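Written below as structure tokens is the structure these notes are about.
With one protein chain removed, the remaining protein chains of the complex are shown where they sit.
Here is chain A:
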Amino acid sequence: MFKNYIKLAFKVLAQRPFFTFISLFGISFTLMILIVLTAFLETELGAHQPLTQKDRLVFMNRVIMKQMTRDTIWQVDTTLEAGAPKYDSTFTLGEERQSWYSASTATYSFLDRYMRDIPGVEAYSFYSPDFSYDLFANGNKLSFKAIYADASFWAVYDFQFLAGRPFRADDVTAQAQVVVLTRKAARDYFGTDQGVIGKHLEMDGRQLEVIGLIGQPANSKYFVSAEAYLPLTLCPPAVLADTGFQGPFEAVFMGASPIARESIQQAIASRAANIPLPNPEEYNYLELMTATFAGRYAYGIFPVKDSPSDALRTFLLIGGGLLLLFILLPTLNLINLNVSRIMERSAEIGVRKAFGAHSGSILAQLVFENIVLTFIGGLIGLLLALGLLYLVNDAQVMGDTQLQFNARVFAWSVLICLLFGIISGLLPAWRMSQLHIANAIKQNPS
């Protein structure tokens, strides 16, 4: 039966070339955009180095301090008793409200004191992604972002080492003057990425030995993206010595599984409740903002209410809405085209039903035909998308971030084609499947 459907689908398409061209143009253009969008989301949110364990990670990158106060309302009643005034006073406490607010990443000291030994954590790292330095190489000024990290940074984030090694715990303890560079940074500084291990680089007044060379992480993930990675003990001493709560460091915790994230977040929240505040007159309430990878990404776009989970909801709602709108418009257009195309075939549908096709088989046939059309459009869209991705990557429209097209994007593309085909074919097919046989046969005799 499907062989017959395929045969008919191709013949119907070939018989109406103008309609086929209009349909394919709409489908392929829409699917091209959707495939590029999928590639973008895959690049941004997919499990790629150094974030292959992203679904096991919990970030703590915001120490929020507040002064919460309640207004006291006094009521004084004055009465005259035996010629003398008498006072009676009562007071009520108002709603708790926020007077002062301060939010920032943490100091190393804070993390060191309060964020170790969180239950359910398999590995964790404290690091600061907030430093940048100007360097000079071959008469050129370069600006390098630097991340100061502990040795477990390399255990949590699995960077691809092209050469050399990461710094180890003993390097950190010994304040070894070492650095891990990205390939691009090595090219910029040394003019090559070959044989740079063991060479020295001058940064922040230090001569740093290059011990490792890594691939470039997507620069949209600023918390792992830098040109240079150094042991945190090389961080400016004043920063390390700061015993306050807010500084340039953040923490990442890796659970045994994605499910463990929730208990880690709860453990951090309950720990926050027991941390004594240094100056309660100024701030009397402490909150530690934790986020999953997706939550953190969404919070970067919609920083709402110090809540990555709310930000993720907003992101999904707005992103989903826009995506729906983007899919809906061409789908409605295609539905319209399909209705007029299929109506021309009402006599055929009538004949099929007269010879024993029930509504379900007519529905299946027409949806199937539409899926064939969508897949042809999808194939064209795929080729266009590959061309567009090449151009976007080649022109470095997104900086160093290279949009990826892989098996997962391909699988999503197939799924999108299938959904697009079903949705745009279902309504016209359903209408046709409900046609009154005798009336349908009277039309368009062949």
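The working rule: a residue touches a chain if its C-beta (ideal position, glycine included) is under 8 Å from a C-beta of that chain, and two chains touch if they have at least 3 such contacts; residues count from 1.
Just so it is clear, contacts and distances are computed from a predicted model.
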**Report entry** Protein name as given in UniProt for the chain not displayed, "Carbon monoxide dehydrogenase", "Spore germination protein", "FecR family protein" or "ABC transporter ATP-binding protein"
**Finding:** "ABC transporter ATP-binding protein"
Query raised in the report: Among A:15, A:75, A:138 or A:274, which residue is in touch with the absent chain?
Result: A:15
**Report entry** On chain A, residues whose C-beta touches the chain left out of the figure
**Finding:** 1, 3-4, 7-8, 11-12, 15, 347-348, 350-361, 436-438, 441, 445-446
